[in-house]
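Only one protein chain is missing; all other protein chains are in place.
On to chain A.
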């Protein structure tokens, strides 16, 4: 391989540019590449189809699996053509058996699905590496070349699909209209009809044809990616510059060297020895001589030498000592028995003391409980408003109004004790003097009766109208009628400031007697 003979400009390129170069390369040798590819693959596809006529899918699968084998020939052609020795078609075909030999099984089986197939092939084929050496080399090369090769494979898959669909469409467009105006797709798709088979074989053929176009391009792109990586690693471009430089200056270099030699011969002798004049004393010369007795009497045996060497190696330039501090679990053995015993004794003493001073424990306990209760009381006090408003939603036990009826309603005293024994009598007595007080007393008595006898859940927030509605819900006709009358009169008096008619008082008192005297008051 002589770099100066390369037919491409060798310089560091980006991966995409390298792939571009591959396409240009494939285009330049398109005829040779495609012809050789077609000569190998198309007969093979024909053979496979003939053998597996009833199983076209398996035929195309095998054809697809064999793809790495076909790619070796384009790589061979390109590698020769790169340095100007483009082989002829027959020569390259003759070289094929030799190319197929190395590691064919691996390529077709476990390396078949490798995304960097095109990039790895030159290592195998051109460098002839195998096993450990190959994988090491791939690691070195793959540090920067893998991404491009992977993208190349991905793009390749899509290009193949696009070409396949395109060829199908082209075929369909080529059908004369008279032959088939309306293609009956159903009959094609129908697996029972035998038309299905030839269509599959047709698609296999189309696949084979499109590989004739794309296969060499793919191999060429992988090859240029590889070339690019190597020229980067081995600085081929710099080497080329240096070579060119050498070619240019070779002629004049000898004259220049001669001139320099002549000039340097006039140079004064080095005066280094002037500073420290060394007198070659005969004694010293004799002492430093290898045959001197001082050197001969030394007994340096291999052990001491090894020891000295080990000592040297243990020192800084050869030995790098670093101190690392990190946390780790304690060693269980470190707790010695003594300390455990001491701890146990101390604990035991503590418990003993605690048992002896039970009075203190009681005090502490009561203090703690007191604190707890105090906290609860404080919390209840702190949130009393909240509890008042939403206590019902928390389902706290509530005193029902029936159990402890309020003693005041609407600002009126309604407990039975606060009322006179004979209510109608008291009302009639008050009526002439203080009609308002009289009516108020009657209304109070009614409320008290409703609260205590009828167990009506009256609250301070109930208005007179709501009380009336509650009474009417009791379905006690005379009582609700009486309530209606009394409430009307009471409202008139309290909020309208109008006195009820004089005879209404008698009527109300009479009704009261009629309603309530039969029931004994508690």
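Side notes on the structure shown:
The rule we apply is simple: a contact is a pair of C-beta atoms (placed from the backbone, for glycine too) under 8 Å apart; a residue touches a chain by one contact, two chains touch by 3 or more; residues count from 1.
Operating definition for what follows: contacts and distances are computed from a predicted model.
One chain of the assembly is not displayed; among "Carbon-monoxide dehydrogenase small subunit", "Glutamyl-tRNA(Gln) amidotransferase subunit A", "TonB-dependent receptor" or "AAA+ ATPase domain-containing protein", its UniProt protein name is "AAA+ ATPase domain-containing protein". From the set A:16, A:307, A:353 or A:386, the residue in touch with the chain omitted from the display is A:386, counting the whole complex. From the options A:352, A:365 or A:466, the residue with contact to the chain not on display is A:466. For the chain left out of this panel, the touching residue among A:299, A:326, A:356 or A:497 is A:497. Interface residues of chain A with the unshown chain, by the touch rule above, are 385-386, 388-390, 410-412, 436-437, 440, 459-466, 491, 493-502.
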